[in-house]
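Of the protein chains in this complex, all but one are displayed in their positions.
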């Protein structure tokens, strides 16, 4: 695969400080033809798992050859390794803390390089901002046609993030809320595939429960839902989502990330 | 008019989630020469009218041929139609919910197409994210020189949003606050033209009132105002605006959208 000149950015740097602009300046200094796409800079500080989910459900929508850079990096300045990953269709640049480990679910043999070639870093490294000094600089050079192997040495033990998987039991699926979006929708880790395979092998009607509340309906669109009651839907990431029509389910149900979501069958009546 | 490769985006998707980045990825996959300009992604959830005002006072500042995409779409997945509008100078893509209806105030005969040609959509449609599956994809193809009529069928009954117009009475103008900006300035729906035409036909001095408070002065600049008192000015959209110099009028006057603003004449003394 050949890199294109699109670089996406996912960070916890926020939008008030100049950190993101500085990284783009460094990259433009190396390759002024880069096209930047901001995925999110409002990842919660140090929340590697939020960045993992954000990228996991985004990266495939970009053209082949896109460079995905992610910097949520509580280990900056320590021994944690800076890495570049080359998958079948994309490049990933960031700290080796599991932020990209969804790649290995599909491509266990994706090529991982530890970034060791200092000639591709900024001349002097700070202790606190490798997004600027290492990752932006390397992304700039990668987009300029430097080959992945030139940046360092292959490694075969990247950090793998442990993410919560739903428990597929005999009697129930036990999942959890993994993300709350801008609308207050509760996104669970239960996929449409898991839901349907559970239901199709059992009798009765599926009941969806969160915090001892039974969600009455599984809708085909937000707008068909009853405005007063929480509903559920399979969302654009293929995941079960609990929502309130034109409302904020997270606030109204006082829910937070990690809350359990249960699917079980009730006897047909 | 020929489309240029500028696409503006106005949504209620927020800046934390990857929704906006995903849409840009889809568009770059179709046409990598697009130039994106974000107008706002912080429209209040489902607030079609806020998006309407945001675009109404912005769209003319872009070069002819710009594609304005707006996705505030509480009806996603329902029967609401996805549309493309071709006005004299611009293209508009989004849901048919009135978000673009300011166009018809100036150009009643602007060309409206219902998007029906599925070959210009993503291969599989989600129930919740037509911004990605329909609007981004269509915008990408439109910017790639597909002609408007190729996307679907002309319609002549687009949804028209009913927006609050000031009541031009004999004794007074009765308007309202339609937007509160980042600075806490209160933007009303009373235009400079309406104000001057009312005043020029009457004797006395115009008084501006909000919440039983009389605004003492109509300024020529923010900085000439008294720092301790609310003032008014005609703003960059040609609308009457109430502000407090270097302060937040919305907070200090405890005002919100929809509050009435009255213009009346007091006898000269």
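Things to note:
For clarity, chains are labelled A and B in written order, and residue numbers in each chain start from 1.
Criterion: a contact is a pair of C-beta atoms (placed from the backbone, for glycine too) under 8 Å apart; a residue touches a chain by one contact, two chains touch by 3 or more.
Model, not experiment: these values are computed from the prediction.
When the full complex is taken into account, the listed residue touching the unshown chain is B:220, out of B:118, B:147, B:220 or B:252.
If you put the hidden chain back, the residue from A:127, A:156 or A:212 that touches it is A:127. Considering the complete assembly, subunit B touches the hidden chain via residues 4, 6, 8, 10, 15, 35, 37-43, 54-55, 57-58, 61-63, 66, 181-184, 219-224, 233-236, 241, 245-246, 248.
Interface with the hidden chain, as seen from subunit A, comprises residues 12-22, 24-26, 28-29, 32, 36, 45-46, 74-78, 80, 126-129, 132-133.
As a convention for this text, only the chains that are shown with their structure count from here on.
In this assembly, the C-alpha centroid of subunit A lies 32 Å from the C-alpha centroid of subunit B.
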